[in-house]
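Here the structure is laid out as structure tokens; the discussion comes afterwards.
Every protein chain but one is kept in place in this view of the complex.
Here the chain labels run A and B in written order, and each chain numbers its own residues starting at 1.
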Amino acid sequence: MELFLTFLKAFAVGGAICTIAQLLINYTKITSGKILVTFLLAGALLQAFGLYQYVVDFAGAAATFPISGFGYLLAKGAIEGAKEGLFGAITGGITAAGAGITAAITFGYLFAVIFKVRSKKN
Amino acid sequence: MRNRTFIFKNQPRIHATATLGGPKEGSGPVGKYIDTIVHDDYFGEKTFEKSERKMLEYAIRQAIQKTNFSDKEIGAIVAGDLLNQIISSSYACRAFDIPFLGIYNACSTMSEAFIIGGMMVDGGYVENVICATGSHFSSAERQYRYPLELGNTRPPQAQWTVTGAGAAVLSVRGKGPKLVAATLGKVVDFGITDTNNMGAAMAPAAADTLLEHFKNSHFKPEDYDLIITGDLGAFGSRIFKDLMWEKGFDISERHVDCGEMIYNIAEDEFQGGSGAGCSAIVFNGYFYKKLCNKEYKRIVLIATGALLSSVSSQQGESIPSIAHAAVFES
Partner (left out) sequence: MQGNENINFNKNYIDYISSIAPKTKETRSLLRAFWVGGTICCIGQFIRFAFETWLGLSGDELAAYVSVVLIFLGGLLTGLGVYDRIGKYAGGGSIVPITGFANSVVSPAMEFKSEGFIYGTASKMFIIAGPIIVFGVASSVLIGLSYYIYFLVV
């Protein structure tokens, strides 16, 4: 039962965040790059005031899967780093998000080498 | 006083045409009028750019072969395309022993080519001239919009760049349809900045050219079997008809749009085709054959072009547009 609830929360919160993005697309016609930046900054900013933590506490890890969760991770890392000193304050964010960025670059290059662009039928 | 409309006294004829389309074009309503359908968008090449220039080269070669002329008998190739510095046309023309005039008016390049080629033939400077344009969805998409594999929704007002090429041989001889008159377009910009809404940007240019055409010539809308616009799309066509109606011309019964007719428009997906290849394929394929069969007596082709670049649109500039009209009689 608890397992079911976890998935339900993941679905609801993940879906809700994406729906907000779709609302933004519908009303402002902004493109995907700007959507990603907006959500990233929103996540980072909310966490700077400790607010995104509530979303994560409620929905579990699912709240960290959208790009706003990436912002959350950066902000959280920076804040924890700041507790250790100036160096930590500067490098904390990228350290926390390092796995994601490394994966994106490595797999990105790998898949680009392997696959070829296809034309679209519609 | 300047007159934007002129009459071709010697009436150059379309001696032959050749068209080539991609798989999506082939399965559309005008598919059976396209000479060659390519089932692979790469056309056996490594990149889409190479594919585009090969398509253009192929269309030009086919057109020449249909006339049985040798390269030496062709006075010039007047061609253009959508890629930066019109590389497709320039590279395609490496294969021919024919002088080359490269032109660019975005998607209205086909009618521009007809007008320039027509003037050369009409003036007696050359006997035969080739007018050709082409475009490719995948190369245009990458130049003007996003990578193909990027997961993005297309807004409902967007259009689809046609993959394909068309070429026509204008000649002093032959029995084909005659090019009788033309009206030059001027650059019109009503301030549309949405690069997905080309139809709205180009409709005022088309209306400007057609109004000028009616004003300067003795023709009325009723004199035409069809008034064909290039690639306004469904939405742009509606605006075009509204604009003409506002000025007192009811063209709704005789207006068709190449972009609107080239694809089976699926529910709310997009507004139709666009690109230099759009009017090239539809006119040189479908309308040329209808003119040869005498199904239409007089039609006017107003190919429309949006004269933007990816730099101007990123800098938030509006979209200047142009439309040239060429009148053909069977």
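The rule we apply is simple: a residue touches a chain if its C-beta (ideal position, glycine included) is under 8 Å from a C-beta of that chain, and two chains touch if they have at least 3 such contacts.
This is a predicted model, so every value here is computed, not measured.
Per the touch definition above, the residue from B:R61, B:R142, B:R254 or B:K290 contacting the chain not shown is B:R142.
What chain A contributes to its contact with the hidden chain is residues 3, 6-7, 10-26, 32-33, 35-37, 39-41, 44-45, 47-48, 60-62, 64-71, 73-75, 77-79, 81-83, 85-86, 88-90, 92-94, 96-97, 99-101, 103-105, 107-118, 120. If you put the missing chain back, the residues of chain B touching it would be 46-49, 142, 146-157, 188-192, 197, 200, 204, 235, 238-239, 268, 271, 318.
In this text, only the chains that are shown with their structure count from here on.
As a whole-number value, the distance joining the C-alpha centres of chain A and chain B reads 45 Å.
Residues 25, 29, 31-32, 117-122 of chain A touch chain B in their complex. Residues 22-24, 41-42, 48, 137-138, 146-153, 155, 163, 194, 266, 269 of chain B are the ones touching chain A in the complex.
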